[in-house]
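Let's look at subunit A:
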Amino acid sequence: MFEFSILIFIPLLSAVVCYFITNIRLQFSVTLFVSALHLIFSLMIFIGWYQPELPFYFSTDSLSKLFLPVLSNVYFWVVLVSFSYLKKQTTANSEEGKKYYFLLLNFYLFANTAAILSNHFGMYWVAVEGTTLSVAPLIYYYRNEEALEAMWKYLFLVSIGIAFAFIGILFLTLSANGTLLEGKQLFFPEFVKHASELNPVWLKASFIFIFVGLSTKIGIAPMHSADVDATSNSPSPIAALMSGSLRVTALLGVMRIFQIVQPTSTYQFAKTILIIGGLLSLFVAFVFMFKVNNYKRMLAYSSIEHLGIITLGIGIGGLAFVGAMYHVIYNSLNKIVLFFTAGNIHRKYKTREVEGVSSVLNILPWSGWLIMISFLSISAIPPFGIFFSELMIFEGILFSNKPWILAVTMFLLLFIFINMGKTLFQMLYKKNEGEIILIKKERFEIIHFATIVLLMLLIAIAVISPNILHDNIVNISKDFGIKL
Partner candidate 1 sequence: MELISLLKGIISLLVILILSPLFVGLVNKLKAIFTGRIGAPLLQPYYDLKRLFRKETINSTNSSFISVVSPVINLVTVVVAAAMLPIGFARPIISFEGDIILFAYMLGLARFFQILAAMDIGSSFEGMGAAREATFAVFAEPIFFFTIGSIAFINGLTSIYDIYHSIRLDNVSYLVFIIVCSISVFFLAITECSRMPVDDPNTHLELTMIHEVMILDNSGIDLFLYQYSSYLKLFIYAILETSFFYPFGVRSYTVGVVIFVVVITILSIALSISETITSRFKMKNIPQYLLFATAIGILNLLIYTFTK
Partner candidate 2 sequence: MQNVLSILFCLSLFYLSVTSRVKAYVTILRFQGLLLTVLLVFPFIHHFSIFALILPATLFIVKVIVIPRYINKIILDLDIKRVIEPTIQPFTFLLLVIFSMVVVFVASNILSKSADIETIPFASGFTAIVVGIFVIIFRKKLIIHVAGFLVLENGIFLFGTAVASELPMMIELGTLLDIFVVVFLMGIAINKISSTLAGFDVTVLGRLKD
């Protein structure tokens, strides 16, 4: 019960606290404390120093053990930089936004933790909806028209998507009719246990609905649009939060149902659907990288691309699945760095258009080099982690029964790399005529510290490759019936 309260109640509590205290600094310190606590606990659980016994509707398994640290890590860094961000980022009418900022963050942590730890579809559904509700106002932080539109679209589309996911869940109960599970609760473990008895027709239907419904949150094409709008128009920490942890949480649901589907006859079908989704997302990213002229949108599309890669890997299975699990971690780390640095650039140039930005490397040396390095790392250049995970995924694809997918993927990735690089390097290098470059030092801030630490982490995890992580991922793939 203790760890349960640490992980779930304390965030809720601090949300309430944040509602009552008005001083931003105080709110910040409370939230930071909570996030640190959360991080420590989730790491302890991950390392397995003790097995938490959680109450009804909640439990931990290898999958949630992996996803929980991802969440709390992202959350911790986001909170860490948030305060300085709020100090600097004052637009005309973002005051009230500040008031609820930390409250909503805490609520988000509460909901997201609940979603990850829940072992019941209904609970999961409620919690995920909760995350949507907590994120939507945060998207509207800037209080301008774009933010408003983004929020509306995100809220509306995702709510509908979630509704579809609910239908999927109902189908799942239907599929349980006439089996031992009939009338039982919608607990994952039972379903996984008796999966083979489920009715295939309804199972298929339920998989489709849950996948498509949650796709609106994961950002699998063609349900990606609202996601892109939201990520590109929210303040950078929130964008990092969304592409770092929220999408992953939504992915968790898909993986749950995939895990249930796995022993049944629907397995192949589900894999195909996942592969189609992944390829579609890659294709969408490929198309939009050609015409994107707003660097935050570009990053958003990049996270579409990487979630697509992960989905593809899960769908392919085998080694690709393991690679996908690693990719989840690395991608979330890398996305934080990208969005933070992009946030710095936005703060300096006051525009998201690529045209408006020039010679970043001279004006903001720190952020410039950091965003370049993180771009290199996101495009799978060693020694950063993404390289290794993509290596695994590629090898998995090559030796799956559909090697042609590798060719397609590589082609798309190559062009994504080209266009992203073109856009980014133009920002970094381009020197407008008549513009005097004065080489002045950019102040070294907490945000740079955070990004550097994260990049280090990105290298360290890849190079050291701790056994706990590897074993955990091996366990996950065991749960998914993957023989390595």
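These made the cut because all candidates are chains of the complex that A comes from, given by their letters.
The rule is simple: contacts are C-beta pairs under 8 Å (C-beta built on N, C-alpha and C of every residue); 3 or more make two chains touch, one makes a residue touch a chain; residues count from 1.
Since this is a predicted model, take the numbers as computed values, not measurements.
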item: Neighbour of subunit A by the touch rule, complex-wide, chosen among 1 or 2; value: 2
item: In the complex, subunit A residues that touch candidate 2; value: 120, 122-123, 125-126, 129-130, 132-133, 136-137, 140, 144-146, 148-153, 155-156, 159-160, 163, 166-167, 170-171, 173-178, 183, 185-186, 199, 201-202, 229, 232-233, 288, 291-294, 297
